[in-house]
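Removed from the display is one protein chain of the complex; every other protein chain stays in position.
All chains are identified by letter, namely A, B and C, in their written order; residue positions are counted from 1 within each chain.
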């Protein structure tokens, strides 16, 4: 019997050790696993590397992890949205490390990790600071940068619906980074708005097949 | 006004020149654009490079192109299914060139072309004949082969439903290679079982967004 | 000198978006372009977070919290639009499937280099988002920006002093003073906004411009 359901956000994250690399899905405030992030904050493991497109705004989501000084390093494409006060403060203090990656390269590096590839040549960033220290090559007259897979110990993702096998379906643009992160991490934990019965999801609309997901938790309304 | 509908299979292929590289979606008999293939055969352009996972069985689909000696080269992963008599005959005669590619590398090379990547390192085929003459590299103690993008002049794909903007949705396992081929070719022509009104497709179930498709033709029942 | 307002700049650029285009509008002034596309043209807007067919702002109270654009503003989906994940969204961008990307700019060089993601202030965190992927991937990159900085310094220069977003990627520059095309021969002024002389625009520019055809 395959049953990936976990009773609570807290229980789904008990094995996150200090120093872990944690991917967090979402873009802006869309498709963000807010309840899992809050549970991660309460769990309290520090020295984290957070891999997520943005770095949180106000006191919400990743911003709360930053405020509580649980994060050593942020890997992202766009850390400063309007209101990213905690990221900006820590950055100015020199209290946080930033690895900035062009957004497409960021997504593709995670996909490469999930797809078992050793790296890829992308034209993005060629001839810019982003290519510094990296292998570059001309292919058919165009410049490319070699980029490597990006994996993590955990991925926290958010879906609209999920079943006990870990199949996930997303709402509108809430999909964004969630599918590639689910592929790329050692352990993928999914926060779902609706836990549905096996067979309730349209098999043609499952955007994350259950094989990529290890744990499924229904939202608790904790935010 | 964006309207990619074309009135007939024949009209959708008038600009296929002799010597063209043509991707053809499908796996076995699933998701195959049989009507477009028949129109391509009647169009009569020869010296084609056919890029498709299989090489047709009996007198159907790609097998009919082979029988009519319109094909110079086949690029595929699995040319001989039971009943692939035309491929086997031409191969034994030395009348056809074969580029054999492991299936995952085949799909990934087309995706790379569609995604604007210059190449990727895959572990598939490392230490085998498939790696001969190719660049290889050890990354983190594992062997990889460098593979390059695979594009084409045309892609012929088959979908269950499509609209006038070229958005496509597939039936069950009929999806297979169709989405990556739609991304990878200069001109993508889609044969659809049902031409639907704009807005009839569920925006979360469109597996090939219209931006990848140039022409949409409803099945004519010609087979 | 006559300076166009941001709305006028966006409206001017919108005239050059052909019917049937797939277009990505960057954060800031570029998103305003959507408001000015001439009637009768079908334009499909792409958003990097996984939307093709971005529609107008929703009526208050009807917002879908997951349905936002790259600037994190609530949007809608037009009929015929669809959703996909980020990897596929950037495959579209990098793979040459979008016709036009309209980007903001800090600086543009004579060779069409674009700088729009980082300044030389080390205390202020850089943010690149999808700009680098768009700049190498879209079939045409149009930059929409003021001709000079707030304190009057030129933004069109021999060389960018800020870190590059992409080298040699800009096709056209739409400013509040002029429309300039990046050509092999140099920066060709194709249009001077009403009342501006070539000499005035040249004086506000940090590199040599080619005058418009007489």
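Here is the rule we go by: contacts are C-beta pairs under 8 Å (C-beta built on N, C-alpha and C of every residue); 3 or more make two chains touch, one makes a residue touch a chain.
Please read these numbers as outputs of a predicted model, since none were measured by experiment.
In terms of the touch definition stated at the top, the absent chain reaches A, B within the entire complex. Only one residue from B:80, B:148, B:164 or B:194 touches the chain missing from this view: B:80. Across B:4, B:67, B:175 or B:215, the residue that sits in touch with the chain not pictured is B:175.
Touching the omitted chain from subunit A are residues 1-2, 111, 113-117, 163, 165, 167, 183, 198-199, 201, 203-204, 206, 209-212.
Along subunit B, the points of touch with the absent chain fall at residues 27-31, 53, 77-82, 87-88, 91-92, 98, 100-105, 107-108, 110-111, 122-130, 170-180, 207.
By our rule, only the chains that are shown with their structure count from here on.
With centres set at the average Cα position, the gap from subunit A to subunit C is 28 Å. Subunit B and subunit C, compared by their mean Cα positions, are separated by 35 Å. Per-chain CA centroids place subunit A at a distance of 33 Å from subunit B. Shown for subunit B are the residues that touch two or more other chains, namely 115-117, 203-204. Shown for subunit C are the residues that touch two or more other chains, namely 77, 83-84, 90, 93-94, 136-137.
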